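Not every chain is included here, but those present sit where they belong.
Naming follows writing order (A, B and C), and every chain is counted from residue 1.
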Amino acid sequence: MAKPKDPLIGEFLKQTSATVHEAMGRRGALPGAIKPISPAMRMCGPAFTVDSPPMDNLLLHQAIYAASPGDVLVVRVADYYEAGYWGEIMGVAAQTRGLAGLVIDGGVRDSLELTAMGFPTFSRGLCIKGTLKHGGGALNKPLAIGSIVIQPGDIVIGDADGVVVVPRAEGPAILEKSVQRVDRENVIMQQLRDGKSTLEIYGLKS
Amino acid sequence: MAKPKDPLIGEFLKQTSATVHEAMGRRGALPGAIKPISPAMRMCGPAFTVDSPPMDNLLLHQAIYAASPGDVLVVRVADYYEAGYWGEIMGVAAQTRGLAGLVIDGGVRDSLELTAMGFPTFSRGLCIKGTLKHGGGALNKPLAIGSIVIQPGDIVIGDADGVVVVPRAEGPAILEKSVQRVDRENVIMQQLRDGKSTLEIYGLKS
Amino acid sequence: MAKPKDPLIGEFLKQTSATVHEAMGRRGALPGAIKPISPAMRMCGPAFTVDSPPMDNLLLHQAIYAASPGDVLVVRVADYYEAGYWGEIMGVAAQTRGLAGLVIDGGVRDSLELTAMGFPTFSRGLCIKGTLKHGGGALNKPLAIGSIVIQPGDIVIGDADGVVVVPRAEGPAILEKSVQRVDRENVIMQQLRDGKSTLEIYGLKS
């Protein structure tokens, strides 16, 4: 994985999705069903959104070339999950163009090959069913997945636990809060090992 | 993992969840969607039940300290699966207190960290969505998950295949039947390798 | 895994399920929820179909002995997924008889043992709940799973991505198309690495 040019992206890559979600006030979490095809995958980059018709992947091909190096494709496929919209060839194309990863609210295939090549792929699962190439849909417009509205350029962070989306303008502030949160949690975990309780530490009712 | 003080628990830890479920007359199986976050996880202990409101984890914090070392927290979250009720900090707290594991009919997060620390965590899946701390709910009362009514103190056994719950008083008898079943199955598997069929061995219609 | 006697089966084993599905004109894909219990599992063989009543596995026992070595059991259980229809003992019996694998639109158990013995097992998931032995149902009749009608003897191919079913008579032609497709895709992936786009290569609208 090439080092991201944008230092903000590079710093967010060190954070977990759960930490960032908490740091931004419990916002931005995509549906829990969207997971990496291999738990070791990590990913960060600006969103390039793809609003595709169902069972069709022409727009995904077009998106690979319309997006910029470092971008994460964020794809909705009209809630038609049972198809493999993405596979090895598209992974090679995207990796060659320098894209940072894929988040799709639908299925992918060639999971072993995509894992072997190390292209960060987050999906609702695996499906071998092929797609058509009629086209249609829209690129790089605001897109809703679950309760989250994703604007093009928003920062997308994914790991084993799931995917979170940070509004671009809030990026630096949320990164700072994320770093502080991790520091605080490290202190807390030491306090726990020293015998304190989370009730005491957080001031919760026992 | 520290050795359980109660020898019954120690012996049940050597049994699989499926064996115990069969040995007790095909009872006690929690819904199949509840699985360890890593297939190598194994767990056994008395149930400490937690009946939590949705999207809230104050009661889970309280449960960590109300339960006794060796206990397994068994949690229902009002069927609101799409939240991460438990994570690294709570895992550290629970492990430090000597709890034996967590079974939650809902989501958790920090899956890589919980796996690395070896805290047995059985859930409906992973979700990064944060929770509130309004509180409410009930600790250590009878609790229904799927078709199973769990009494506090019932013995909870989990592995890669799922989770089974044994009524406390029936523990010794069911353990004995489990051991006998494994012995019998080892004989059967040898007979199969020697050319017999399960139809012959079990006396089934061919 | 013993080498299949039928060279067609042996050749199909080298193909992925997604490739074969595309080579046959995007047909034959079973529902995406049916997956191997371990992603490394691969399987190929002629279908021996099993149309079982729910929560009952007598017919599966009978099928083990009615099928021929090399066969893949393809099982429907009346859409009652929440049971473990198959486990270690049946895996030993099937492996001893030389069966090539199991595809079940339902649950299995003893996942670690089945993985350790290397018996290709494709299911909707894991479930410890035991089954009855009342019997009933039908062996080796046409069977529908998802949108696919499976005839006894059809060729079943499974890997990490899922399962595809090839009508027996079309086997040689589809194998040839699969091989050609892989060759073509290898060329395409080299072209992509050399800087071409899939839009150019496939002649798609940009």
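By our rule, a contact is a pair of C-beta atoms (placed from the backbone, for glycine too) under 8 Å apart; a residue touches a chain by one contact, two chains touch by 3 or more.
Computed from a predicted structure; not experimentally measured.
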Whole-complex copies, counting every chain including the 3 in place: 6
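Keep in mind that, in the parts below, only the chains that are shown with their structure count from here on.
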Geometric centre distance via CA averages, chain C-chain A, whole Å: 31
Residues of chain B touching chain C in the complex: 16-18, 21-22, 26, 29, 31-33, 35, 39, 159-162, 164, 185, 188-189, 192-193, 195, 197-199, 202, 204-206
Chain B residues touching chain A - in the complex, by the definition given at the top: 58, 61-62, 64-65, 81-82, 84, 87-90, 92-93, 96, 107, 109-112, 125-130, 133, 135
